[in-house]
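As structure tokens, the structure follows; a few thoughts come after it.
Missing here: one protein chain of the complex. Every other protein chain is in place.
Each chain carries a letter (A, B and C) given by its place in the written order, and its residues are counted from 1.
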Amino acid sequence: MTRVKPSEEHEAVTDDRGEGRLRDAAERFRDWGRWGEDDQVGTVNHIDTGDIVAAAGLIQRGAVFSLALPFDDKGPQKGHLRRFNPMLFMLRDGDDAVARDLMGVPRGIGAADDVVLMATQGGTQWDALGHMFYDDRMWNGYDARLVSSLGAEKNDVAQYRDRIVGRAVLLDLPRFLGLDWCEPGRATDGAELDACAAAQGVEIRRGDILLIRFGQMAQCRAAGGWGDYAGGDAPGLAFDTLAWIQEREIAGLATDTWGAEVRPNEIAYVNQPWHRVALPSMGLLVGEIFDLDALAADCAEDGRYEVFFVACPLPITGAVGSPVNPIAIK
Amino acid sequence: MTRVKPSEEHEAVTDDRGEGRLRDAAERFRDWGRWGEDDQVGTVNHIDTGDIVAAAGLIQRGAVFSLALPFDDKGPQKGHLRRFNPMLFMLRDGDDAVARDLMGVPRGIGAADDVVLMATQGGTQWDALGHMFYDDRMWNGYDARLVSSLGAEKNDVAQYRDRIVGRAVLLDLPRFLGLDWCEPGRATDGAELDACAAAQGVEIRRGDILLIRFGQMAQCRAAGGWGDYAGGDAPGLAFDTLAWIQEREIAGLATDTWGAEVRPNEIAYVNQPWHRVALPSMGLLVGEIFDLDALAADCAEDGRYEVFFVACPLPITGAVGSPVNPIAIK
Amino acid sequence: MTRVKPSEEHEAVTDDRGEGRLRDAAERFRDWGRWGEDDQVGTVNHIDTGDIVAAAGLIQRGAVFSLALPFDDKGPQKGHLRRFNPMLFMLRDGDDAVARDLMGVPRGIGAADDVVLMATQGGTQWDALGHMFYDDRMWNGYDARLVSSLGAEKNDVAQYRDRIVGRAVLLDLPRFLGLDWCEPGRATDGAELDACAAAQGVEIRRGDILLIRFGQMAQCRAAGGWGDYAGGDAPGLAFDTLAWIQEREIAGLATDTWGAEVRPNEIAYVNQPWHRVALPSMGLLVGEIFDLDALAADCAEDGRYEVFFVACPLPITGAVGSPVNPIAIK
Partner (left out) sequence: MTRVKPSEEHEAVTDDRGEGRLRDAAERFRDWGRWGEDDQVGTVNHIDTGDIVAAAGLIQRGAVFSLALPFDDKGPQKGHLRRFNPMLFMLRDGDDAVARDLMGVPRGIGAADDVVLMATQGGTQWDALGHMFYDDRMWNGYDARLVSSLGAEKNDVAQYRDRIVGRAVLLDLPRFLGLDWCEPGRATDGAELDACAAAQGVEIRRGDILLIRFGQMAQCRAAGGWGDYAGGDAPGLAFDTLAWIQEREIAGLATDTWGAEVRPNEIAYVNQPWHRVALPSMGLLVGEIFDLDALAADCAEDGRYEVFFVACPLPITGAVGSPVNPIAIK
């Protein structure tokens, strides 16, 4: 008996939706084996210990910036891709302590305890390299099937547990462009990134992590609500920044948008085409929903757009992303 | 009609269980208002920006140590206090991508996404100051009722979002004592901490975070299982270290045990008596279940027991604890 | 030192907001002790075994109706009162089975397993009598503090585990009134309920469970979306139905609305005033978000508005509500 097939079985696509362009990039930028057959962290290998020591010299004022959005129910998620804002459940609390004994502890003493449920991509987060597949493969050629319902056996976010430390450079595009924010749909290419850096008087070097501010979070703040920040149109990186990124040998990048790349996407064939190359082919560290506004204001004031940066994720075994509190220090 | 009272209503306790000693300490070490009426972070105020700049000088090799235990189902929790090990649920994965289209993405491409459920005190974690109450109050005099089922309105862990950066000092007690590990039930007092520091050739200063290794995690590793690590007997700090801690004006401390203080506790009146003073009265930053073994091995090798330390928690609004990946850099 | 009080500390209220009317009703209808000091199920005691046997006689066609809304992310919740729609997480699935071995089971065989997270009040549900408090008490005089962060020690939903079986009567108000649905804000009183029953040719008896259809779910279906079904304006029971309900000695009632009583509420003093009397004082079984549309269509067709009804909740220890699949049989 012939039975129904999975309902979303894909139809033939014609190349004018960009499949060819995507495939070309996926092959051209494929960097598997560059850091050994067993590598699971990709471009953060560009950071060497000397870079870390050198970056420590950027700590001159003792000013610390958290780049994380609060993890709570006021976050941007609205159910797109089944992601949701963090949920907090209390296991016991101060009202229990005031009202009565609980768990054998005398009234008035007590303690509070809690539980948090988070979509790892729901707020400020790093993607793991197991987050994206292309041609049944993920970064460094690992079989996509190594990411099952049990989690990722390879390329999970725990691989980054001690690897995201070094120099970060803020690129504040709206300030550079004289805008309040980059409008949704506006693509930034490598030339614009270079021009921004030059205008800011900062050099982009091998091993840097780029913090790219498009201003979309500021736009939401001005509007008093998230609108369709999560999964809607957005300013972002042009598809062709892939070459620029690989040439510069940066360690990774993070943006103040939901998805790093420009939306609507430049290639219609698949959602988030830049990601399909950046992660599986190039092994790029990508962060999203970073709150760069306070840091940007500070950089504008002191004119220094480079920081010491520590943003190692929670080593959640098997996870393909992690919430993170990225710390920039000047 | 008279009805049943809450079943755990506390019975009268006699002072020989230590209630008086606890009360004396709670009052003696009470430091409310020291950093202003609105303060919610307590002793991390001992860190000043100069300390951060100075500590940056400790980054000399570019060696990075993650002090977090992996967040997964192999953690130490066994249900005590309703805490549990982290649980990972996949929203989509590589097997979906290989098997079929999903969410409109062509087969072979796809992406993985996931969700994590964590008891905030379940693994490597910081306590927030809203975690503990005494006499219906928490740190800085805030009413315990400000921690309700909705979470903590005051003293939540998000207050630490950019405050746990500076110099940390490792005190490796078993190595100092010539032991494989400190046995459960063994209490360490201030004099022993001083002696350990002296033997290691490291000075404890105002604003430091102490990483105190008792070796219990190493003991579990040797045993091949957690046993009753979570909530059972443990080596730890003596109750009287409270005075030592306050005098030294340290910014906080973390241990490789479940609960920092010695177990069985020295005061029988209440579970974890040291905590009832350290958090509500003193405003002390306390971390637990830190994995200090690799760092300790490195310190033993190079003889340097001080590190640049970045361990800001996830800013989970309202939470009274947070999982954290503490980073030590040398 | 005097410190901040809980931020939501209540201000003095004047009686013109209806506090007096609420208090009068709470006292007038208080039925504590009626079924013994230990009772935790209230009005379902009105059902006796003879009623169950008699109701079995209503099973004449073998027609079975599920009155539950599907438990999924298409439900009505939008975060009001922190409630959310059910979330399903797969622990393993068919794509895993097709793609590879998993958990040692050969490829192609495998199994699927899953996890569900539900707000107990998020979909079709029974309230437990521990769901509501008045003057620090709940049903039968039990101290409200018996419902702590650990759950309800008394009056939890598990008390109903074998108690919700008997005769149910459908009251189809919009059909009776010649409307598509009762408009939000429209209150139904006891006289209207009586008139509806009379018009339908059905008698309301001691021990019945009333299924009261206001048509709001049909209205949402017509509109193609839930709108503010969850917590917004709604048709519903008038406050004064409390007397009518108690006099008739019904076992309970359920509606096709979010909150049973009319919204905006008739008493401004507190949200859902009818509930504050119905549950704590009267011990009434209340169900909400029941999908009565298919049953109503069938009753209109055969002219029989009485059914055999089995709707025991999941016995979730300590829970103050439970999702339920109520079954009506004719």
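Worth pointing out:
The rule is simple: a residue touches a chain if its C-beta (ideal position, glycine included) is under 8 Å from a C-beta of that chain, and two chains touch if they have at least 3 such contacts.
These figures come from a predicted structure and were not determined experimentally.
Note that the undisplayed chain, when the full complex is considered, contacts A, B, C.
Of the candidate positions C:Gly18, C:Gly42, C:Pro76 or C:Gly110, contact with the unshown chain belongs to C:Gly110. The residue from C:Val64, C:Ala198 or C:Ala222 that touches the chain not shown here is C:Val64. Note on the undisplayed chain: of the listed residues C:Asp31, C:Asp101, C:Asp194 or C:Asp293, the one touching it is C:Asp101.
Although one chain is not drawn, the whole complex shows that of A:Met90, A:Leu237, A:Leu292 or A:Val307 it is A:Met90 that touches it. The chain not shown here is touched by just one of C:Ala25, C:Ala152 or C:Ala254, and that residue is C:Ala152. The chain not shown here touches chain C at positions 6, 8-10, 13, 48-53, 56-57, 59-66, 68-72, 74, 81-83, 86, 88, 90-91, 93-95, 97-121, 130-136, 138, 143-152, 158, 161-163, 165, 269-272, 275-276, 308, 310, 312-321, 323-325, 327, 329. Looking at chain A, the residues touching the absent chain are 1-7, 32-33, 37, 82, 89-91, 93-96, 98-100, 102, 115, 137, 140-143, 145-146, 148-150, 153-154. Although one chain is not shown, part of chain B still touches it, namely residues 73, 79, 82, 84, 87, 90-93, 96, 99-100, 102-103, 117, 145, 148-150.
Note that only the chains that are shown with their structure count from here on.
One inter-chain figure worth recording: chain A and chain B are separated by 27 Å, centre to centre, where each centre is the mean of the chain's CA atoms. Rounded to whole angstrom units, the spacing between the C-alpha centres of chain A and chain C is 43. Counting partner chains per residue, chain B shows two or more touched chains at residues 6, 82, 90-91, 93-95, 98-100, 102, 115, 143, 145-146, 148-150.
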